[in-house]
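Entry: subunit A
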Amino acid sequence: MHTINLTESFDGDFVRKIECESEQNVSLCYQCGNCTAGCPYTFAYDIPVSQVMRLLQAGQKRTLLSCKSLWLCATCESCTTRCPNNIDVARIMDVLRHEARRQGYGSERSVKVFWDTFLDSVKRHGRVFEMGLAVEYIARTGRFWTDLELGPAMLSKGKLAFKPHSIQGQAEVEKIFERFQQQKEQCA
Partner candidate 1 sequence: MSSSPTYAYYPGCSGQGTSLEYETSSRAVCEALGVVLHDIPDWSCCGSTPAHTVDHVLSAALSARNLAQAETLTGVEGIATPCPSCLTNLKTAGRRMLDPQFKERVNSLLDTPVKQPLPAKSVLQVLFEDVGPAALKERVVKPLAGLKVAPYYGCILNRPPEVMEFDDCENPIAMDRLLEALGAEVVPFPLKVECCGASFGMPRKDMVMRLSGKLLDVAEDNGAMAMATACPLCQMNLDLRQSQINATSGKQHNMPVFYYTQLIGLALGLDKRLLGLNKLCVNPKAALQAAEQATAGAA
Partner candidate 2 sequence: MSAAPGNELRIIGFLCNWCSYGGADTAGVGRMTQPTDLRIIRVPCSGRIDPLFVLKALVNGADGVLVSGCHPRDCHYAEGNFYARRRLEVLKRFLQVLGIDERRFEYTWVSASEGQRWQEVVQKFTERIHELGPAPKITPDQMAMAETMAAQPR
Partner candidate 3 sequence: MELLDQLKEKIKERLPELDVVIGWEQGFDPLHATPLFMRTEEDVDRLVFSPLCVHNLASHLTGLKGKKVGIVVKGCDSRSVVELLQEKLLVREDVTVFGLPCTGVVSLKKIKHALGGLDKVASAEFNGNELKVSAAGAARVLPLNEIAADKCGRCQYHNALLSDVFVGAPVEAAAEDNYADVEAFQAKSPQEQAAYWRDAMQRCLRCYACRNACPMCVCRDHCVAQSREPHWMTQQDTVQEKWFFQMIHALHLAGRCTECGECERACPVGIPLLLLKRKINKEIKELFDYQAGTKIDATPPLLSFKVEEENINERGW
């Protein structure tokens, strides 16, 4: 473990940005650990959520944005629901993820690719095309063995449509993404 120089590495702008976007005050956290205690994903995290909060208080931007935990949070709201200080921890995790995306981090690639593929599917069809999503995901990750064994069951139950359920308003949905992208670029 390395020594953190708190005077030099504290990134106040980063803390303020996360606080502002999440509308939360991270100083409220007194490190009781209830979020970590309740989090179903702690076993998979590289940094438990209470330490994410701690590192955020300490302004440790790089450590946070590069951590895997951000991508493994399912927003199950257990931390938010139980926080004794009424901090919306899940929202902070969300906002950290946004920032990580903006700064080009994506430490859990398979998850990020899955989410991106999902949104592409929405953009392309207006609704999620599950079959297409699976195929695309496998293509992008090269993990062609993913859930291969489930295929027959799903197909035999008629649960996977081969064609997307396209909607009339597909263009409208696509424009949502495009306008979002434009606004983002304008801001940048």
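A word on the picks: all candidates are chains of the complex that A comes from, given by their letters.
The definition used in the following text is that a contact is a pair of C-beta atoms (placed from the backbone, for glycine too) under 8 Å apart; a residue touches a chain by one contact, two chains touch by 3 or more; residues count from 1.
Note that the coordinates shown come from a computational prediction; the quantities given were computed from them, not determined experimentally.
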item: For subunit A, as assembled in this complex, the candidate in touch from 1, 2 or 3; value: 1
item: Of subunit A, residues touching candidate 1 in the complex; value: 21, 40-41, 43-44, 72, 74-78, 80-81, 88, 90, 94-95, 97-98, 101, 108, 110-111, 113-116, 118-119, 122, 126-128, 130-131, 134, 137, 141, 146-147, 149-150, 153-154, 157-161, 165, 167-170, 172-173, 175-177, 179-180, 183-184
